[in-house]
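Working notes, structure below.
Heads up, one of the protein chains got dropped from this complex, but the rest are sitting where they should.
In this document, chain identifiers A, B and C correspond to the written order of the chains, with residue numbering beginning at 1 in each.
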Amino acid sequence: MNKTIKNADEAIKDIGDNVTIMLGGFGLCGIPENCITALVKKGVKGLTCISNNAGVDDFGIGLMLKTRQVKKMISSYVGENAEFERQLLSGELEVELIPQGTLATRCLAAGYGMPAVYTPAGVGTEVAIGKESRMFMVEGEEKEFLMEMAFDADFAIVKAWKGDRHGNLIFHETARNFNPMMAMAGKITIAEVEELVEAGELEPDQVHTPGIYVHRIFQGSNYEKRIEQRTVRKK
Amino acid sequence: MNKTIKNADEAIKDIGDNVTIMLGGFGLCGIPENCITALVKKGVKGLTCISNNAGVDDFGIGLMLKTRQVKKMISSYVGENAEFERQLLSGELEVELIPQGTLATRCLAAGYGMPAVYTPAGVGTEVAIGKESRMFMVEGEEKEFLMEMAFDADFAIVKAWKGDRHGNLIFHETARNFNPMMAMAGKITIAEVEELVEAGELEPDQVHTPGIYVHRIFQGSNYEKRIEQRTVRKK
Amino acid sequence: MLDKVGIAKRIAKEIKDGYYVNLGIGIPTLVANYIPKGINVVLQSENGLLGMGPFPFEGEEDSDLINAGKQTITTVPGSAFFDSAMSFGMIRSRKVDLTILGAMEVADNGDIANWKIPGKMVKGMGGAMDLVASAKNIIVAMQHVNKAGESKLLPKCELPLTGVRCVKKIVTELAVLDVTPEGFKLLERAPGVSVEQIKNATGGRLIIEGDVPEMVID
Partner (left out) sequence: MLDKVGIAKRIAKEIKDGYYVNLGIGIPTLVANYIPKGINVVLQSENGLLGMGPFPFEGEEDSDLINAGKQTITTVPGSAFFDSAMSFGMIRSRKVDLTILGAMEVADNGDIANWKIPGKMVKGMGGAMDLVASAKNIIVAMQHVNKAGESKLLPKCELPLTGVRCVKKIVTELAVLDVTPEGFKLLERAPGVSVEQIKNATGGRLIIEGDVPEMVID
């Protein structure tokens, strides 16, 4: 099983306009930097992006917002991105804000072949509007849950620490975040890794994402891995 | 956070008659041998056991069937256990046979706080009797799914390879199986491990079950780890 | 007429390069030994392994490393272990390309029964219900008739079902058949077996079009 390809340009070569893409990462941590650069270079338009955040103004998905390649963002947090917030408030960008756990669980649902899941997140809020809700017994009490549908994404693009040519992936620290979920959820899953190793070099017990979920893999280059909030203490 | 206890006897000291217990393992692989021995010794009765299999006649949960401590088994496969099959066919033992993936997913649902999940397993079979079903669109086609409820177990007893005093667990090879699911699903989760290490000795990226799910942990002893089907080839 | 190995060999020819395959207990397990040279296939074992290898050398058995049939096995380079929820997650989301399993009965609409004979025998469904409910492609390895000579390829299953309208192809000691909307379609005869024999051994609707070739097995 050899899923190795050359680089990000080759990885995204069949990503056209108006498709739905999942992008792994939390803030700027664990984002597929190489593929984002390639998508900006390619200039595909009308994208629907599913990603917890949208980067910052000049890094991550923020780069694709600036070039107006994104038609719609499905995210949980806008926070640190002024351009994102501006496009949202002005109505230039379609935005669906959903709870972070709902975002993760809708990915999990897709990867696990569950068409829908139930979560209490958003009950009684505007997130619940138009959604089916249902009562279940939890710890002896009736509790309301929303039915949330599995995502249906054409592509998932994830960033891992290490990978092998079968597509097995290992993530590092909190750069794991949404990456394993999304890797499972894409119709086509592209993984960029910091280090691509031979089959057999990853400890099978330590693999986070089994290769069956990954269609293309390449070793990325020039990772900036920018820090969003540098907080330190004195020695 | 120190969840370390002395041994299996202490681990199960508050397990009384007529409770529901999950037991990890697939066949005889990855089963909580020490706790099973302690449960047999203690002689608790009327148990409802959720476990993929029921061991063999003289090992694993089979030991508890022989002593008639089990009122009901919820399993996916009886296969290799003659006493289990006999008690089932004679009606002495209540048995609920459910698909293996449904078993795993109902554990996952409990651990992830999802009251119910949808699966296509068992649609059109006797497994579907009395269950709510629902159509969802999958890959452009209507497909029927059953709604399956999260398990509600008083105790989960799992076996891991390594663990630390916080309850973090690492499993080995296919001895992982149902153990991580069940660890997440018990109201009280007991973990027996082959090797108990100090906090900080497990690589945080390699932990399979975070300690938050585990209430008690101890280092087991005298593991037999019996092989059910010894299949080999000649050198 | 094929023996078990013959059935396994014939099924192995259905496996294509790049496939992820789940093999059931019994004849399906034997299929692993006859996968065509030069193609890359990864075997999934639903107890939590991708990249199942052959049985271990004597003395190298590892009690933590078994397949879904509880047999001691090995892994191949590039393998990965995972828990049961993820295992059935990848099955349910159709990442497994091909499922090969045994059956007691198959109906001509693709229904399958393989887990229970009421009052007599209960094995349990294990992972079979999950597999047949989700797999993109299901091949059944089975005997065409039972010990009493009665057909196991029926108009309707008599035993409790494992799954409905799911079997795509059947390989028996007598024939290779596809399940089509019109019933079993005879594709190949086992060496030395006549169309007439197959007709007599098949309870369900059987479609025979033109000359039915004899199987080629290495």
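Note that a residue touches a chain if its C-beta (ideal position, glycine included) is under 8 Å from a C-beta of that chain, and two chains touch if they have at least 3 such contacts.
The structure displayed is predicted, hence computed values, not measured ones.
K.L.:
Where does the absent chain make contact, in terms of the chains shown?
P.N.:
The undisplayed chain, in the complete complex, is in contact with A, B.
K.L.:
Write down which of A:162, A:176 or A:216 is the residue touching the left-out chain.
P.N.:
Hidden-chain contact among the options goes to A:176.
K.L.:
Touching the absent chain in the whole complex: find that residue among A:16, A:46 or A:124.
P.N.:
Looking across A:16, A:46 or A:124, the contact with the absent chain belongs to A:124.
K.L.:
So which of B:42, B:143 or B:165 would be touching the chain we can't see?
P.N.:
The single option touching the absent chain is B:165.
K.L.:
What residue numbers in chain A mark contact with the hidden partner chain?
P.N.:
Touching the chain left out of view, chain A contributes residues 26-30, 52, 75-80, 85, 88-89, 95, 97-105, 107-108, 119-127, 139, 161, 171-181, 208, 225-235.
K.L.:
Which chain B residues would touch the chain omitted from the figure, given the whole complex?
P.N.:
Chain B touches the missing chain through residues 1-2, 110-114, 164-166, 168, 184, 198-200, 202, 204-205, 207, 210-213.
As a convention for this text, only the chains that are shown with their structure count from here on.
K.L.:
Under the touch criterion given at the top, what is the topological distance in steps from chain A to chain B?
P.N.:
1
K.L.:
If you average the C-alpha positions per chain, which one ends up nearest the average over all of them?
P.N.:
B
K.L.:
For the interfaces B-C and A-C, which has the higher count of C-beta pairs in contact?
P.N.:
B-C
K.L.:
Using mean CA coordinates as chain centres, what's the chain A-chain B distance in Å?
P.N.:
32
K.L.:
Find the geometric centre of each of chain B and chain C from their Cα atoms only, then give the gap between the two centres in Å, rounded to an integer.
P.N.:
28
K.L.:
What's the distance between the Cα centroids of chain A and chain C, rounded to whole Å?
P.N.:
Chain centres of chain A and chain C, defined by C-alpha means, are spaced 36 Å apart.
K.L.:
Which positions in chain B touch two or more other chains at once?
P.N.:
Where chain B meets two or more other chains at a single residue, that happens at 105, 119-120, 171-173, 176.
K.L.:
Pull out every residue in chain C that's touching 2 or more other chains.
P.N.:
Touching at least two other chains: 49, 81-82, 85, 88-89, 91-92, 94, 134.
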